[in-house]
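In this view, the complex is presented without one of its protein chains, the others remaining in place.
Labels for the chains are A, B and C, by order of writing; each one numbers its residues from 1.
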Amino acid sequence: MTEPLSFEKSRPNAHAPRLPDADVTAAGAADVIPRELLRSQAPALPRLSEPEVMRHYSRLASMNYSISEQFYPLGSCTMKYNPVANEAAASLPGFTALHPYQDEESVQGALELMWRLEQALCAVVGVDRVTLQPAAGAHGEWTALRMIQAFHRSRGEARTEVLVPDSAHGTNPASAALSGFQVVEVASAPDGRISLADLEAKLSSRVAALMLTNPNTLGLFEREILDIAELVHNTGAKLYYDGANLNAFMGVCRPGDMGFDAVHMNLHKTFTTPHGGGGPGAGPVGVKSDLVPFLPTPTVERTNGHLKLDFKRPQSIGRVRSFYGNFGMLVRAYTYIVAMGGDGLTQASMDAVLSANYLRKRMEGLLDLPHEGPCMHEFVASAHNLAPNGIRALDVAKGLLERDFYAPTIYFPLVVPEAIMVEPTETESKATLDAFADAIAEIVKEAKEDPDKLHHEPHSLPVGRLDEVATARRINAYLLGQSEDPILRWKPAREQPC
Amino acid sequence: MTEPLSFEKSRPNAHAPRLPDADVTAAGAADVIPRELLRSQAPALPRLSEPEVMRHYSRLASMNYSISEQFYPLGSCTMKYNPVANEAAASLPGFTALHPYQDEESVQGALELMWRLEQALCAVVGVDRVTLQPAAGAHGEWTALRMIQAFHRSRGEARTEVLVPDSAHGTNPASAALSGFQVVEVASAPDGRISLADLEAKLSSRVAALMLTNPNTLGLFEREILDIAELVHNTGAKLYYDGANLNAFMGVCRPGDMGFDAVHMNLHKTFTTPHGGGGPGAGPVGVKSDLVPFLPTPTVERTNGHLKLDFKRPQSIGRVRSFYGNFGMLVRAYTYIVAMGGDGLTQASMDAVLSANYLRKRMEGLLDLPHEGPCMHEFVASAHNLAPNGIRALDVAKGLLERDFYAPTIYFPLVVPEAIMVEPTETESKATLDAFADAIAEIVKEAKEDPDKLHHEPHSLPVGRLDEVATARRINAYLLGQSEDPILRWKPAREQPC
Amino acid sequence: MLAAIGIDSMEGLLVDIPRSLRIPRLELPNGLSEFETMAQITSLADRNRVFPDRLTFRGGGVYRRFIPAAVAAVTSKPEFYTAYTPYQPEASQGTLQAIYEFQTLIAELTALDVANASLYDGATAVAEAAMMAFVHTGRKEVLVSGYLHPEYLDVLRAFGEGRGIKIRKGSEPTAKTAAVIFQQPDFLGLLVDAAGLTKRAHDAGAIAIACVDPISLALLAPPGQYGADIAVGEGQQLGLSPSYGGPHVGFIACHKDLVRRLPGRLIGESHDAQGRRGFVLTLTAREQHIRREKATSNICTNHSLCALAASVYMTYMGAEGMRHVADVSFKRAHALAARLTALPGWELAFPEQQFLNEFPIRVPKPAVMNRKLARRGILGGLDMHRWYRELKGVFTFTCTEVNDPRAIDELVEAVSS
Partner (left out) sequence: MLAAIGIDSMEGLLVDIPRSLRIPRLELPNGLSEFETMAQITSLADRNRVFPDRLTFRGGGVYRRFIPAAVAAVTSKPEFYTAYTPYQPEASQGTLQAIYEFQTLIAELTALDVANASLYDGATAVAEAAMMAFVHTGRKEVLVSGYLHPEYLDVLRAFGEGRGIKIRKGSEPTAKTAAVIFQQPDFLGLLVDAAGLTKRAHDAGAIAIACVDPISLALLAPPGQYGADIAVGEGQQLGLSPSYGGPHVGFIACHKDLVRRLPGRLIGESHDAQGRRGFVLTLTAREQHIRREKATSNICTNHSLCALAASVYMTYMGAEGMRHVADVSFKRAHALAARLTALPGWELAFPEQQFLNEFPIRVPKPAVMNRKLARRGILGGLDMHRWYRELKGVFTFTCTEVNDPRAIDELVEAVSS
């Protein structure tokens, strides 16, 4: 059942919260500040008592699937369990109460944590330095490309192109464009890996970098990664690693050793900081020595036990965000790393690969598996085989929701028709993987026997399939001035005077 | 959908938690302690990884109704909203980490809080001292009766009877019996209040006390309370106040002024400490001066700013529980009292009475209202009018569950057939009360038009009506040795060696 | 709403309250904002001294142990902590199943047939067990053998007094004895002859009541193994913080013959019309709301949420985990005992008796020791002389998995300096 909006529950006579009074003798803003600088209409915020506020959000929470209650095999997103100790650590007042402009002496513990985290990440991906500032993966991609850009410029080279495989995540080309590069797409070979031929064809002195993720978004390890690196480096370009798939091989191999010059990591994927329904995350970037001078400011430096923030970096690309990154997320990731240790992280990757291959095996005969195995931490299946029954990847996804599973990533990567991208992660038990496989089997059966039933799923969730097209149409009408309803927000009936 | 037991999810190869090693050179218990003192069979506890444990309990949580998500009009239980600040206060390390045997000097803050709470409770109910030790209301009843017993004994009187109205809560007679008293029941008059005539008839020099709650369990204020008090006191007996209904008149009147000699309070009702699915609560007991010498040990004493625990109380009934009561609950209740203040508590009672009367009004014509209004903070209706349709109070309750409301207390008090006891509390909005009334109207309609449909509700909850009779029968078979299945616990397939 | 009710002021609803009883206002300050309230409460918390886990060597019934973050993550779920006693099973399966699992966990740990949903604490659990024996045997005397927690003994006395039950110290039951109660390990941390005491109780036709440490049961023979009829205990060590003594949780388990005498809630397995398994409150004919003065106990609200915490703890740790921490605690306590007894003037009070992770030791400077330790941030041993005249200068020290070897070094260094 659906829930009214907080605005719709609003009551003019609800108990407003008790708040401290000023208790000083001073005029109020309204008496001092010229009327034209003041607000004329009060914002139409809801007015609810604390019990109503809490119940509202409790009921909203109960309308979500989450890894705390459901298997969440969202390919490329590494929805692994988030240890509760991470949350306990991040909520220590010694971290949450720190003002970013406190003197260095008063935040040595925070700086030490950031420094140790940098060391640990360097060890995992095999780079020389890491900046912890980027707020997410895409932000890290852009930060790294800016560094690569600055590197080339520092050598008087105006390289204007960035190569991106057609299987790449959308943030890769978007980040390249945001850095002012032209994006040139590189084709995938039939085996799902990047086509070396096409790569060679696209490489030139105009190319600043090739962005690659490995294993790629199909979950396949780029076997020829060393040749790729050589090709790229021979043209003077840099090799960029999209670390969203790092969970595949921690402790087994390192991007740095593969020849990657810059690496972003999604702490909210590989290192268990929670996704929060869409962030906050953290996207640290690691670089090899020749990119180090271009790291954003500030960096954390440690000289015989004393830690400081270094703002004096002449070649730096400057600041990529305010303060020092999503510190609270850094605390969680570091807590996870300490608890797991080198042995635990390695085991995690092994288990992730094992789970993916087991589940892939169980998919045989149910869905198409366009590429040969083994896969790494995830695999891409296809609902193409159900097309004759008029069933699409979307229908399979909705069928899973009906069966109390979150859905895999669908229609990505774009190179696979009706793609169903499954990443089970290491934190799920075999029992859960089997239950998921059984659900897929049931759905495939239903697809063949009663496709129309499947078309109407889910029906036991708060809402059924939503008409996104109608939504877009109505927004369009609003933007064209043909309607008063923004659709993108609730609209108050009437304004209250301030 | 139902959830397997943790035991059923157990996997022999689940990741066991990492735990610290001893890191000292000492022999293990198994090598030192004689075999006969050691455990021979390991207990069959489940083995699950942390993610599985967390998901298990998350899913169980989602199978509960609670005031955080549903209206919970459970008569006599005062299911009011539990402010989240209470929880924040109670989880301060300055409270949670205190060892009960720390020296007084190191726990002055805790003792000060207990002392202030005692003062506040004295002010609310109008008594001279309060013991914070009882763990719940029933424990408070027993504690108070033991004090009254000790009081009479100290005066050489062996009073052996305790009077309890037929409308009283079950814990009243049970507590009396547990204190070694004979229980004598006093009848209710037709208007739902205690029968003065029957009271006079039952009063004698054998009577130690009359246990009364006011407003009584029908939500009616005992108008003749002053006469009742006089009658009781004239025979030398004490008047006991069951404070479960204190929410009705905070700031309006006080049990102490009505002539009550001993009063228990349910902090988990009136003072918003959470019910926790059945506790922990706290049942402090307040007494007038002549019972003070008999308070349990220790009491908290304050002499010019310094606080101490007083164990030297020659006439004390002794200890009623370990340490100093449910301290964590005391912190929550005190936090609530500070936030509400005298004005807030008074308003709370006013609003509670208003809500109850409003809802009672809305019940007119839907259910029987056997007693005349106005009511205080709660009222008792009856489903008797639906008997012709074969509908009982139980069916109405289940119909409410189906409509996303928790059910009122049913079949209590015993003096009303098909009782439906409704206590909305002050923290619910009019909108919620109206929605509840509408649900009752819908149920009554269904009862008349399609009673069989109602008999089969609820059907959209994790389970439907459960066969409690079969359960009792199966337990019986086990207790009689006719079956191996205890029903009262899960039974492991086989034992593992230690 | 007043209008809907058909009155024009609140007074119309308060007509039944005699004028003479009305008070003008509550003698309490006005309410405060949440911010000011928390500031006030925090200042009280700040007036308490918190000793770090690792430097806490004091036990006596409440112990510092590792508490997995998972415990609070579960018990802080409003769906659990803001629900009431599960009177409506269809809408309370979360609580009901959790308690059913708790009953099973306790039954497994104690190796007895059935456990209840929880009691207030270890002290009242002992008393309730004694009441069971009193009613079951019809005998009016209860024997307490050895060093039962002194506060448990006090509570037992208070319970006994009301009903005229004589509480005696001793371990020689007679035909008048309803029950023999012993604690394993006892209040001093020492192991007692549980099997022997049980046998003697049975030989006299009395009930054997074992008061046990739940963590110890991962290592020690559980009551069911040596035939005790009732096992009770304090569950604080199962994931609950010291919290100045409460709320914690009492548990009680018994042999099937005594199930109908059990106090408090019992959850049983059931099924709905579609055959789906569910759980319900059962055997309620024992309880106050049905049986009133004939109930086995007056308990109603119990300690459900604490039982939930204990369930999460036991489920998280598993049998291996509990055994591991019990063994680590054992080793560290014995290492500490060895270190201390090597110091001049320190000697075990009962060198011939075995202990697990708490032990009584005679110290050279009882008067000043703990004050000296406190200055180093250490919460030292517990002075047994407070309760036992015969144990002058004897303190019990406790070690668990939280007292790392360096902490032990610090303690030894502090006492010897």
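Things to note:
Just so it is clear, a contact is a pair of C-beta atoms (placed from the backbone, for glycine too) under 8 Å apart; a residue touches a chain by one contact, two chains touch by 3 or more.
Keep in mind that what you see is a predicted model, and the values were worked out from it rather than measured.
Within the whole complex, touches from the chain that is not shown fall on A, B, C. Interface note: of A:V130, A:I194, A:A237 or A:M250, the residue touching the hidden chain in the full complex is A:M250. Screening A:V127, A:A176 or A:L210 for touch with the missing chain picks out A:A176. Interface note: of A:V186, A:L210, A:V263 or A:L345, the residue touching the hidden chain in the full complex is A:L345. For chain B, the residues touching the absent chain in the complete assembly are 17-20, 54, 58, 83-85, 87-88. If you put the missing chain back, the residues of chain C touching it would be 33-35, 38-39, 54, 66, 68-69, 73, 76, 78, 401-402.
One rule holds in what follows: only the chains that are shown with their structure count from here on.
Chain B and chain C, compared by their mean Cα positions, are separated by 19 Å.
As a whole-number value, the distance joining the C-alpha centres of chain A and chain C reads 46 Å.
We define each chain's centre as the mean of its Cα atoms; on that basis chain A and chain B are separated by 47 Å. Counting partner chains per residue, chain C shows two or more touched chains at residues 31-34, 68, 70, 72-73, 78. Multi-chain contact residues of chain A (touching two or more other chains) are listed as 18, 54, 58, 83-84.
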